[in-house]
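Shown here: the complex without one of its protein chains, the others still in place.
Chain nomenclature is as follows: A and B, assigned in order of appearance, with residue numbering initiated at 1 for each chain independently.
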Amino acid sequence: MTTMTRQTQQESTATESLTGTLKDSQDNQDSQGSQGAVQPAISVRNLWKVFGPNAENVPGTPELAALSPRELMDQESCVAAVRDLSFDVAPGEVFVIMGLSGSGKSTLVRCLTRLIEPTNGEIFLQGEDVLAANEKALRDLRRRKISMVFQHFGLLPHRQVIDNVAYGLEIRGDSKAERTRRAREVIDLVGLSGNEHSYPDQLSGGMQQRVGLARALAGKPEVLLFDEPFSALDPLIRLDMQNEIIRLHKELGKTMVFITHDLSEALKLGDRILIMRDGEMVQIGTGPELIGAPADNYVRDFVKEIPFSGVLTLRWIMRPAKPGELLDGPELGPDVVVHEAVRLVLESDHSVKIVENGVLLGVVGNHEILRVVAG
Amino acid sequence: MNEKPATRTTANTDDSNTDDSASKERGRHAMTRSLASRSRPTRAVAGLAIAATALSLASCGATKVSDISAGGAKGSSAKCGQFNLAVNAWVGYEANAAVIAYVAEKKLGCTVKLKNLDEQVSWQGFSTGEVDAVVENWGHPDLVKKYITEQNVARDAGLTGNIGKIGWYVPPFMVKAHPDILDGKKLNKYASLFKTSESGSKGQILDGDPGFVTNDAALVKNLKLDYKVVFSGSEAALIQSFRQAEATKKPMIGYFYEPQWFTTEVPVKKISLPAYKPGCDVDPAKVACDYPLYKLNKVVSNTFATSHSPAFSLVKNFSWTNADQNVVAKSIAVDKMPADKAAKKWVDANPDKVKAWLVGTGVS
Partner (left out) sequence: MSSTDRTLDTEHTVNRARILRWGSAVLVLLVWMVGFVTLRGRDTMALAQADLTPLHERLNGLNDAVSAGRSTNPLFIYFFDVIRAVIDAMATAVQAFIAQPAFGRPVPLIGWLGVVAVATFLAWAFGNVKVALLTAAGLAVLGMQGLWIESMDTLALTATAVMLSLLVGIPLGIWAGLSDRVNAAMTPFLDFMQTMPTFVYLAPLTLVFLIGPASAAIATLIYAAPPVIRITAHGIRGVPQETLKAAQSMGSTRFQLLTKVMLPMTKRTIVIGINQTIMAALSMVTIAALIDAPGLGQVVLKALQSLDVGTAFNAGLSIVILAIVLDRVTTAASVRSELARRNPTGRSKRLRRPALAIGALLSVFGVYMSYTYVWAAQFPADPDLGGPIRRTADTTSKWAQLHFSGATNSVKDTLTDKALNPFQMLLTDSPWWLVCAVIIALALIIGSRRAAIGAAICLAVIVGTGMWADTMTTLAATLVATVAVMVLGLVLGVWMGRSPRADRLIRPTLDAAQTMPAFVYLVPFVALFAASRFTAIVAAVVFAAPITIKIIADGIAGVPGETIEAATAAGSSRWQIISKVQLPMSMRTIALATNQGLIYVLSMVVVGGLVGAGALGYDVVGGFRQNSLFGKGLAAGLAIVMLGIMLDRVTQAASRKVDVTSAGHH
């Protein structure tokens, strides 16, 4: 409960700056310049990943690109795991990519560091063209700028925790003393002190993922990618780890791209959420945006199970004041979550006014509140 | 061959045993306490360390390797040098080879290298220079053609004096039971006796190793015999079949040959087929006569023949009888004597024959 509150507050502060970025990115989609005020941490333009014979023909051929997944399979034996995706991730943002299994989200995140080679499109990491990088430049990028946490941890079973954490430093040639120092530092940071000399299979799943996290942090990357990092963990440990991520994000302020299929996780962690289906973007926006204005039934199905009242803000349920309606009820901001407004609205005789910067945006009455709370 | 040590040091080993246990006893008291607290591997190692100390104490005064000579290579080895002698895989051949090797080593001072090889590979060795001599050759017109006529890398080195006989044989008990069985013309009368699971309704004639010279299939056909040739596939299987047949009194007829050590254990009897006349076996498909007598010979490589090695003279002069060979072969196969011991026994008993082989070697 308390987390929710904290989260919402954080969200409300972030939203303003982010809506700007969002607009910015949408405006600039075709002019592909991101010379806006803030350079995005990651910028993706028209990204495609197609598997199958003659995969490289699909993105460039309008007739093929327009085919439904089923048709593409039947006619070309191809699968488009990522289909013409474009988005920006702001520095310091936690950007969540969400979708059911098979929606292409894991492929997408792997394309970002070219663990899977994209078929077409552009990827910029802090303005640097990732797809243009040669092997050495790419390796350098992976060693210093971007790192990843994996679903099944991907630890080296033959190495102790400390050597797993130091692996990235070792292969980029850091001195032994330096990497040991740094490895201890991050092990401490993720709360694994005392386990330096254990082997991965001697640790619990949650602890193993902490090792994965420490390994990703060790190289001081700008961007962290998470590929469903907690879906292999028990629910309680998952909550624990989510809080850990929130704490680390607060302490380190890294840009994070986070893959999940769990909406509550996405809402809890993400500043913004991108929803994918069949490789395509269905909707992008903040949690309240998605819940308040789902783009289609797919998104609606997704958000159905979520207790709206903890996420939805008044902005999304208010209605314009009716002509002649008495406007003497209490005032609230548009970004207050429904859950917190329930008591006030129900106890008030009249509708609550939604006011922002002194401007009346709309009103919320018993009817609106009850519709949300009753589901 | 002479691999077993010439000198044994059993006495010393015994000494070391007593010393060993005595010092172990002493050591144990001193170290018991410190060992008790150690882990298992350390304890094991420590125990070994004590044993080692004991061993080294015991070895004071033991025979050293440097005290014994590297036997065998004494004498005028420089003159003869190395003699590469192929040993084909049957006991009769081994007898020839053992006796020649023994004489070459002891009387001529050669360094004899015995190479255990199959016939075909031995002949191939003539061309690659790895075999100097084959000392019991059973015809092999194809190899003669390839290596003597065509490649010209080998030559005939005279007869061994052994007469090879090939034919169809039965175990001795059958001759007692059916005295006329040795007459080849009566074979069809007994065909049903020789039926087996392999020959079906016909009598079985058991053949041996696929390397053997055989006309049996043609003989059966051309003599209109109610028999089928079954291939045992190896000499061992063939001999074992005869042995088992005699032991269990089970009728059997098979391809066999002499000289062969086995005839001293079970004197198998040869069946008389239509007599051999020169030329009757020219067309392998139309053969209807018995096998010829083989005058077994020796073959040497051309380089060996022109090397002036005394070993070549020895090989050329070597000649003995079937009875001689059987004596040595029996020592090896039946009495299980090592080949070199068997050779020595025969050489010691037949100085005159050996002397005749040494003509022209410069040794008397």
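Heads up, the rule we're going with is that contacts are C-beta pairs under 8 Å (C-beta built on N, C-alpha and C of every residue); 3 or more make two chains touch, one makes a residue touch a chain.
Remember, predicted model here, so these are calculated numbers, not experimental data.
Trainee: Which of these, B:102, B:261 or B:304, touches the one chain of the complex that we don't see?
Mentor: Considering the complete complex, B:261 is the one touching the chain left out.
Trainee: For the chain left off this view, which of B:210, B:267 or B:360 is in contact with it?
Mentor: Touches the omitted chain: B:210.
Trainee: For the chain left out of this view, which of A:49, A:110 or A:210 touches it?
Mentor: Considering all chains, including the one not shown, the answer is A:110.
Trainee: Across the whole complex, list the residues on subunit B that are touched by the chain not included here.
Mentor: Against the missing chain, subunit B presents residues 3-10, 12-13, 16, 38-42, 44-46, 48-49, 52, 55-56, 59, 62-71, 89-91, 94, 115-121, 123-125, 127-128, 130-131, 142-143, 146, 150-151, 196-198, 200, 206, 209-211, 217, 229-241, 243-244, 247-248, 261, 284, 332-334, 336.
Trainee: Could I get the residues of subunit A that touch the absent chain, sorted low to high?
Mentor: Where subunit A meets the chain not shown: residues 110, 113, 115, 138-144, 147-148, 150-160, 167-168, 170-172, 197-199, 212, 215, 219, 225.
Everything below uses one rule, namely that only the chains that are shown with their structure count from here on.
Trainee: Quick check: how many Å separate the C-alpha centres of subunit A and subunit B?
Mentor: 83
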